[in-house]
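As you look at this complex, bear in mind that one protein chain is not there, while each of the others sits in place.
Chain naming follows the written order as A, B and C, and within any one chain the residues start at number 1.
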Amino acid sequence: MEATEHRTPNYVAIWGMLAVLTVVEVAVVYLRLPRRLMVVSLVFLALWKALLVALYFMHLRFEPKRLLYIVLAPLPLAVILVFAVMHGFRGP
Amino acid sequence: MTAHAAAPPLGHDAPPQGGVGVYTQKVGMWVFLVSEVMFFTALIGSYIILRWGTGAQWPEPRSVLAIPVTALNTFILICSSVSMVKAYAAATRDDQAGLKRWLLLTVLGGATFVSVQAYEYHHLIEKGFLPSSGLFGSAFYTMTGFHGFHVTCGVISMIWVTIRAFRGKYAGGNYRGVETIGLYWHFVDLVWIILFTIVYLI
Amino acid sequence: MHWWFPSNASSVGGQVDSLFYVILYITGAVFVLVEAALLVFLVRYRRRDGRRATYVEGSTKAEIIWTTIPAVILVSLALFSQPLWSKIKNTDTYPANADRIGVEAKQFEWRFTYPGPDGKLGTDDDFMKKDELHLVVNRDYVFELTSRDVVHDFFIPAFRIKQDAVPGMTIRVWVRPTVPGTYELACAELCGLGHYRMRAQVIVQTDSAYAAWLQSQGVAASSAPAPAATPTASEGTP
Partner (left out) sequence: MTAHATAASHAAHDDRPFIRKYVFSTDHKTIGIQFLFLSLFFLLVGGLLAMGIRWQLGFPGQPMPLGGWLPQSVAPGGVVAPKTYNSLVTMHGTFMIFFAVMPLLVGVFANYLIPLKIGAPDMAFPRLNMWSFWLMIPSGGLMLASLFVLGGSSAAGWTVYAPLSGTPDYSGVHLGQQLWCVSIVIFGLSSLLGSVNYITTVINLRAPGMHWFRLPLSVWALFITAVLAILAVPILAGAVIMLLFDQTIGTHFFQPDVGGQPLMWQHLFWFFGHPEVYILILPAMGIASDIIANGARKPIFGYSSMVYAMIAIAFLGFIVWGHHMFQSGMNPTLASTFMVSTIVIAVPSAIKVFNWLGTLWRGSIHFTTPMLNALAFVAMFIIGGLSGIFMASTPVDMYIHGTYFIVAHIHYVLFGGSLFAVFAGIYFWYPKMFGRRMSERWGKVHFVLTFVFYNLTFFPMHILGVGGEMRRIYDPTVYDFLRPLQPINVFITVNAFLLGLSQLVFAVNFIGSLFKGEKAERNPWHDTGLEWTTASPPPHGNFPETPHVYHGPYEYSVPGMAEDFLPVNTPPAKEVA
């Protein structure tokens, strides 16, 4: 059926990448980089890892587009919620 | 969820009128995961809001938590995700021995993760870091606790799937149950990747 | 009988009321038109023998019209509301020379802290009054609203002013009373057992009456230099 048709990705390679990214993350923390740079790179690394899991392990890359719409639906709402609430508190 | 996986014969419930083009259990699981995203949004969002939106006092996570242990635990969870996807690949090839082996490894990985987390909690509580220890304590235990709860549920379902695999329920290319539980498993892994970064590292 | 707004006694109340009436007239007109159309249709197109319904699936033109008109009216209402809202709640626009009064809500009473002779809050000569707020007519006030326990709501119907008091936050509320008299301050957010009796008096008086009241409290009028009142003496008896 549809899920088996796609070329099987090299799971071991992705596993290696995830492992390396985790090591890099921990290294970033202990490198004592400037705080802003550290936060940006950590967020970037986390998103990269999350995308690898979602695209290959959950094989979203190989799913029909319409399923993607369902999956992506909550993300804008999550962002709206967090940003609106953070801006909702008055300044001192 | 898994109980139904094998019930309808393949191709029976192919959507007649342009559904999303995948089988029903998978649609159901993804819809469920969408709601899980919102659940973790409430928890992770609260953490972000409390820490960065209100100017509250916040300790450096690294001064409280043991990063190396948790990094190792992260790695274990990632490994169990890989073994899960290998189990799925084995199921699609009808490689029954591989399926059983990889499922067992996945259960082992998940159980190890939960055990390490229990050890971590024990250690932190002994040190006097409790859910009542300020906002960080509150958020830390609620977020990692609920993630741990999800992993535990995953391990229990995974044991169930493994038992079914040993009974040959996924023979003949019937991979749906394995794929569906796998989606949940990878999702839990994905949430941990985000949690680890936000709670432990930043 | 008085079955409508309490009479207005603040500088912004009139504008709030006018906005209310603008919306009331618009929605009232829409209400009458739409419900009348509904009734007319119900009578005119009731089932009668020998007549069939006309097969109509829709009309893009009609739908565009009845999408656009409400959209225009509604958006202009929002634009119309915005300046008044900003004037009332945006703390940046508050008058700089306003008198400050601390308002602390707690279960189930209001505590008003007056700045005392030096005109500043947070100094030794502040004095506190329970459930009684004295204001001078036509003077700007900025209340510093806090809560000691749960969420309360500072509601003076005659001033058309309402603002939650949230524990952990200090919220500034501007008000300019315009009519002398005695009004009521209510808590408008469920705050526990005694919520319904969490009530205070707001007494808007002339300058001289206010000064006399200050005198009776053992505090000299803010204009005259006076010996600092001790906190015990200033603790008003409720």
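Please note the rule applied: contacts are C-beta pairs under 8 Å (C-beta built on N, C-alpha and C of every residue); 3 or more make two chains touch, one makes a residue touch a chain.
The structure presented is a predicted model; accordingly, all values stated were derived computationally and were not measured.
Student: If the full complex is used, which shown chains touch the chain that is missing here?
Tutor: Result: the unshown chain touches A, B, C.
Student: Using the definition of touch stated at the top, determine which of C:I101, C:L135, C:I171 or C:L214 touches the missing chain.
Tutor: Of these options, the touching residue for the absent chain is C:I171.
Student: Pick out the residues on subunit C that sit against the missing chain.
Tutor: Looking at subunit C, the ones touching the missing chain are residues 1-6, 12, 15-16, 19-20, 23-24, 26-27, 30-31, 34-35, 37-38, 41-42, 45-48, 51-59, 62-63, 66-67, 70-71, 74-75, 77-78, 80-82, 84-86, 88-90, 107, 149-151, 153, 155, 157-158, 160-169, 171, 183-184, 186-197, 199.
Student: Kindly note down the residues of subunit B that lie in touch with the hidden chain.
Tutor: 1, 3-4, 13, 15-20, 23-24, 27-28, 31-32, 34-36, 38-43, 46, 49-50, 54, 56-57, 130-132, 134-135, 137-139, 141-142, 146
Student: Taking the full complex into account, what residues of subunit A touch the chain not shown?
Tutor: 73-74, 77, 80-81, 84-85, 87-90
Everything below uses one rule, namely that only the chains that are shown with their structure count from here on.
Student: How many angstrom lie between the CA centroids of subunit B and subunit C, rounded to a whole number?
Tutor: That gives a centre separation of 49 Å.
Student: Counting only Cα atoms for the centres, state how far subunit A is from subunit B in Å.
Tutor: Using C-alpha averages as centres, the distance is 15 Å.
Student: Could you pull out the residues of subunit A that touch at least 2 other chains?
Tutor: As it turns out, subunit A has residues touching two or more other chains at 89, 92.
Student: Please output the residues of subunit B touching subunit A within their complex, sorted ascending.
Tutor: Touching subunit A: residues 10-11, 19-23, 26-27, 30-31, 33-35, 37-38, 41, 45, 48-49, 52-55, 62, 67-68, 71, 74-75, 78-79, 81-82, 84-86, 89, 92, 173, 175, 179, 182-183, 186-187, 189-190, 193-194, 196-198, 201-202 of subunit B.
Student: Quick one: which bits of subunit A touch subunit B in the complex? Just the residue numbers, please.
Tutor: Result: residues 1-4, 8, 11-12, 14-15, 18-19, 22-23, 25-26, 28-29, 38-39, 42-43, 45-46, 49-50, 53-54, 56-58, 63-64, 66-67, 70-71, 73-75, 77-78, 81-82, 85-87, 89, 92 of subunit A touch subunit B.
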